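Only a single protein chain was left out; the remaining protein chains are all shown in position.
After this line comes chain A, so read on.
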Amino acid sequence: MSRARERLTEERKSFRRDKPFGFVAKPEQRADGSTNMMLWKCLVPGKENTAWQGGSYPVTIRFTEDYPAVPPQCSLPPGFLHPNVYPEGNICLSILNPDGWRPSITLKQMLLGIQELLDDPNNGDAAQNEAYELYEYNKTKYRLKVRQQALRYPPPQ
């Protein structure tokens, strides 16, 4: 087993035993029943008492064989409204950038980091125009749109 796969097996194990409430993280199950350890399907809940509350946001994490030396790529669905999410869905977060990444960062830390980012964007380094403009010039409308988006991603039923 490659170093990347060994580490991911460990990550899966520790996440199962120490899972924060509302989060899901599991390797993709292929149609033939086999497991793709390099592609993870996750759910990140919006924090309570924020506009993101009630949403359970689907995050896809793509690992390469160079992990954990290099960070994985984390994405939300295309068109997701957030200043630090590119139009095609890639999440721009310091700890996931090659400069800020450390191999010791766990899957749990990544997902908690993404949860934190939702309600605490860095609009000074925006990755999409729509969220940037709303956040900058019309916070009321931004909040309303975030609430509407939360409703589109209900938690597992």
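Just so we're on the same page, a residue touches a chain if its C-beta (ideal position, glycine included) is under 8 Å from a C-beta of that chain, and two chains touch if they have at least 3 such contacts; residues count from 1.
Just so it is clear, contacts and distances are computed from a predicted model.
The UniProt record for the undisplayed chain lists the protein name "Small ubiquitin-related modifier", from the options "Proteasome subunit alpha type", "NAD(P)H-quinone oxidoreductase chain 4, chloroplastic", "Small ubiquitin-related modifier" or "Probable ATPase GET3".
Interface note: of A:Arg3, A:Lys26, A:Arg62 or A:Lys141, the residue touching the hidden chain in the full complex is A:Lys26. On the side of chain A, the interface with the absent chain consists of residues 16-19, 21-22, 24, 26, 41, 43, 48, 155-157, using the contact rule stated above.
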